[in-house]
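Please read through the structure below; I'll follow up with questions.
All protein chains but one are shown at their positions in the complex.
So, subunit A:
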């Protein structure tokens, strides 16, 4: 086997560690371990992109730059043995790089930018006045599939599959459109969380400077799901009509997704146990017993999908002219929202000092890289097809190892993800950061000029 030989011949192999002494070196065993991660951090992790991103233009030569900016950002490392290092900070990309390579963290979390260097927070604490406080932080969202456990039948807990993942796709679409159209944000990064969810980073200067109260308001704006273990009603849509945001979410995303995909893929109305859960949401006994009567008699010859057919029946009964109550008409929407509307972990969004896992980390349980997701093509994203650590190493080994880290990266399947990160997020972001920097600098210049002439 040529590849086998090639590898054994190579003395200058950059990949080392116990696994490479194993007798079958052409086979990289599946999964995740510290030595794989070391290679990933030495050859693939995009330090300079991360640094550029989180500097927001403050890393250049421009006289308006705040050179302390990146150094005031908290990063935290979770190490192999569950040791948790908070309040790490770095002045430059290379400082970050050497720390990551040295410590080889299983997880890197990103915190806020503080008023002062977080690693020196104790020195400032002495002064009494509380000067150590978060001053900037991306607006973040965390959506986790476990929060959908009561409405998905294919998987539960940490598992996801192609049948339930579209819930995340719907969530991305709804939140992404609203962040852009309603709130006017432009620089939004969506990232696969590595296992069963997605993270969202809103990076506009305006978003980074929101107060906790304003963050909470946005979280609440998105918060429709009110269910808990002890109540039947799962969503609260407000008064007799729907707010324009909910109208758009319903007509542009949820209705189609529910009726054309989710209803059938989860077989929501096929079995008694499942349709009873839907009927629970209809507060009118006579209607539920009418539908139950139709559905218990299971003989139907039509080729049409049972779920779709029954959904048609349900809508007909609820929306027919004889139902005067607004409440009942709204039931159809309530059911659709209950099953498909995004469920956010709003605590993450509400507080500036909440930590969130950095993009391009590797999930220790799945070995998958937290890659960006393109919101415009989020239907095409397949979580089971995301590059894993072992796959990336194999790709690295397959080809001859180049000198240049850049080309190593492009050769692997991670290359595409990095390219997406740059083209759809980083470049437009840095362009507008530069403009803002220029703008505020000129204003300051003008001001000092004015005061001088005066």
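Criterion: contacts are C-beta pairs under 8 Å (C-beta built on N, C-alpha and C of every residue); 3 or more make two chains touch, one makes a residue touch a chain; residues count from 1.
In the analysis below, contacts and distances are computed from a predicted model.
**Q** According to its UniProt entry, is the unseen chain "RecA family profile 1 domain-containing protein", "Elongin-C", "DNA primase large subunit" or "E2 ubiquitin-conjugating enzyme"?
**A** The correct option from "RecA family profile 1 domain-containing protein", "Elongin-C", "DNA primase large subunit" or "E2 ubiquitin-conjugating enzyme" is "DNA primase large subunit", the UniProt name of the unshown chain.
**Q** Which residue from A:80, A:102 or A:220 sits in contact with the chain not drawn here?
**A** Checking each option in A:80, A:102 or A:220, the one touching the absent chain turns out to be A:220.
**Q** Using the document's definition of touch, tell me which of A:31, A:184, A:312 or A:428 contacts the absent chain.
**A** Residue touching the chain left out of view: A:184.
**Q** So that we can see where the missing chain sits, which residues of subunit A does it touch?
**A** Touching the chain left out of view, subunit A contributes residues 82, 146-150, 181-185, 206, 210-211, 213-214, 216-218, 220-221, 223, 225-233, 238-247, 343, 346.
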